[in-house]
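Take a look at the structure set out below.
Here the complex is missing one protein chain, while the rest keep their positions.
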Amino acid sequence: MEFSLGQIASILGGAVEGDPNLKVNRLDKIQEGKPGGISFLSNEKYEPYLYNTDATAVIVSEELKLGKAIKTNLIRVKDPYSGFTTLLEAYAQLHKTALTGVEEPSYLGAGSTMGTNGYRAAFSYIGKNCQIGDGVKIHGHAYVGDRVKIGDGTIIHPGAKICADTIIGKNCEIHPGAVIGSDGFGFAPQADGTYKTIPQIGNVILEDQVSIGANSTIDCATMGSTIIRKGAKIDNQVQIAHNVVIGENTVIAAQTGISGSTEIGKNCVIAGKAGIVGHIKIADHTTIGANTGISKTIKTPGQTLFGYMSMDVKDFLKSYTIFKNLDQLQRRVQELEKKG
Amino acid sequence: MEFSLGQIASILGGAVEGDPNLKVNRLDKIQEGKPGGISFLSNEKYEPYLYNTDATAVIVSEELKLGKAIKTNLIRVKDPYSGFTTLLEAYAQLHKTALTGVEEPSYLGAGSTMGTNGYRAAFSYIGKNCQIGDGVKIHGHAYVGDRVKIGDGTIIHPGAKICADTIIGKNCEIHPGAVIGSDGFGFAPQADGTYKTIPQIGNVILEDQVSIGANSTIDCATMGSTIIRKGAKIDNQVQIAHNVVIGENTVIAAQTGISGSTEIGKNCVIAGKAGIVGHIKIADHTTIGANTGISKTIKTPGQTLFGYMSMDVKDFLKSYTIFKNLDQLQRRVQELEKKG
Partner (left out) sequence: MEFSLGQIASILGGAVEGDPNLKVNRLDKIQEGKPGGISFLSNEKYEPYLYNTDATAVIVSEELKLGKAIKTNLIRVKDPYSGFTTLLEAYAQLHKTALTGVEEPSYLGAGSTMGTNGYRAAFSYIGKNCQIGDGVKIHGHAYVGDRVKIGDGTIIHPGAKICADTIIGKNCEIHPGAVIGSDGFGFAPQADGTYKTIPQIGNVILEDQVSIGANSTIDCATMGSTIIRKGAKIDNQVQIAHNVVIGENTVIAAQTGISGSTEIGKNCVIAGKAGIVGHIKIADHTTIGANTGISKTIKTPGQTLFGYMSMDVKDFLKSYTIFKNLDQLQRRVQELEKKG
């Protein structure tokens, strides 16, 4: 996707100072500007870069007075930062929707249908009786099992695996290598010490605007559904076990794990590497720190929790400060004992 | 797979009350029953759902007396719970074995053979000189490297990667995205600060009835074999390093990591996110809590361990309770010092 400086100025309601026919196809930081790219200057701290940048063009304020000669071209707008953001979003949007059509060989099972403006890459696999909405992009090596439903505008990135019977809403993104709907970890211990597999016949439901990170895994329910509610954002390498429910707009950072049947409220923020046991509930608006272990239901909304076995974050830090010098405390007790 | 109520009643040795020709293709919880599904009623607490359920049929006790009118159909059996479990297992079994034949394009390398009743999905890859048993199911985007052996009845789920020379037993399941036999992490430090790759030429052996979770990784041995013994069950996103041995019937929950050359005994239970250092041994029947770090050999079988640096679980909880109020202990010492 290439645009001329003239086209960009017209999108942003600005004016070109230089050659409006020059073309750019990339957005760069001003300190890393290279030919073919466009940057922006908003913070005056970065102004020195303007006079040396190799960027083809820089978006600057209408009011900027040049202190030196420039090699680059300018697009002058009212607010360079918001202008650049507009461009960034347009670029990302175009990038995501540009792909259409079918590359071969690809596989579409009997009874499966795709909407308009979709994309199926070479080596994408769609099983039987799937319903795929409009504008859905299925990238290379993406796997979609039988009877899966995918809403309009959703992107299944390369090598993501959507297992049978999963239901995915609109405008979701499933990042590369994520696994949605794998069997839950259910085994019944037998008298002889062996384990018998408990069939996992439920599914996974992702509501609209859900994002699942690269190589994350979300198990199907034993029966019923594992549910990720509208607008929840899940980072890379997160593990979500069978029958878990994640509330609306909850954000979960990388490498966190949530055990079976736990329900997380809405608008929670869970930092990286947290671990949450099974069969508990976490209240809405809970903040959970990095690496925190949660072993009990959290009833009061809005708390911030932290620690190996979670506590209020301030209490934990107070205790940990003493822990760091625990030998001093021990020595003080020894002194007292000597005196006594 | 659809069955009529008459067929199901005959499998369960029960009687239909309603239309025996109606068909179902799904098992649901009674509180989530929908047309086309069959549920069960075992616990009387759930009886109210019976009178409103949209399920096509419900398995109930021979002795149940209806308190109200019903919209659904009944299959009356002696023990509804065990009847449903029978159905569940039959359903899961059918589901797993139903797929047979070859979808194209698929790739089968020179010298490789497959047994009877197998399945090779479109875009499945099998390298050279592999020996694949009877009833083996190789799903879409599954990768099987050269000289791999796979026993009867094993399922390789979508996108699982089985590297060259791996040996897999009978009735194993390798879940989506799991990697079996990747190179171990071995690098020899050089005088100039760089690292030289130590060739990893061993393999992985999975014995019979082993289950490996989605996106788990099991490295091949430097030389010899990394071994997962009969009946061991490994959850999602578990990392098992080169030359590790996991004992029979040991269960390992998600996101646990086991470093190189460690040997885990049989019938151990390891909870999620545990970390076990390399070159140690863990005795049989050891229980390791979530998030626990193990840094030393565990010789005595049957212990339960927990904590950042593992201890007996009771001792850890005792210490952690005091840790939570460590400022109180410090204040008490201050008080004593003032008095002294």
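Letters A and B mark the chains in the order given here, with residues in each chain numbered from 1 onward.
Criterion: a residue touches a chain if its C-beta (ideal position, glycine included) is under 8 Å from a C-beta of that chain, and two chains touch if they have at least 3 such contacts.
This one's a predicted model, so the numbers in the text were calculated from it and none came from an experiment.
*Asks:* Tell me which residue among B:161, B:229 or B:266 touches the hidden chain in the full complex.
*Replies:* Answering carefully, the residue with contact to the hidden chain is B:161.
*Asks:* Given that one chain is not shown, which residue among A:2, A:63 or A:327 touches it?
*Replies:* A:327
*Asks:* In the complete assembly, which of A:214, A:258 or A:294 touches the absent chain?
*Replies:* Only one of A:214, A:258 or A:294 touches the chain omitted from view, namely A:214.
*Asks:* Since one chain isn't shown, list which residues of chain A touch it in the complete complex.
*Replies:* Residues of chain A in contact with the hidden chain: 27-29, 32, 88-89, 91-92, 95, 103, 105, 121-123, 139-141, 157-159, 173, 175-177, 209, 211, 213-215, 231, 233, 235-237, 248-249, 251, 253-255, 266-267, 272-273, 290-291, 307-308, 320, 323-327, 329-330, 333, 336-337, 340.
*Asks:* Pick out the residues on chain B that sit against the missing chain.
*Replies:* 105, 107, 123, 125, 127, 141, 143, 145, 159, 161, 163, 177, 179, 182-183, 185, 187, 193-195, 197, 199-201, 215, 217, 219, 223-224, 237, 239, 241, 255, 257, 259, 273, 275, 277, 293, 295, 308-309, 311, 315, 318-319, 322-323, 329, 332-333, 336, 339-340
Convention: only the chains that are shown with their structure count from here on.
*Asks:* Give the rotation angle, in degrees and rounded to the nearest 5, that superposes the C-alpha atoms of chain A onto those of its identical copy chain B.
*Replies:* Resulting rotation angle: about 120 degrees.
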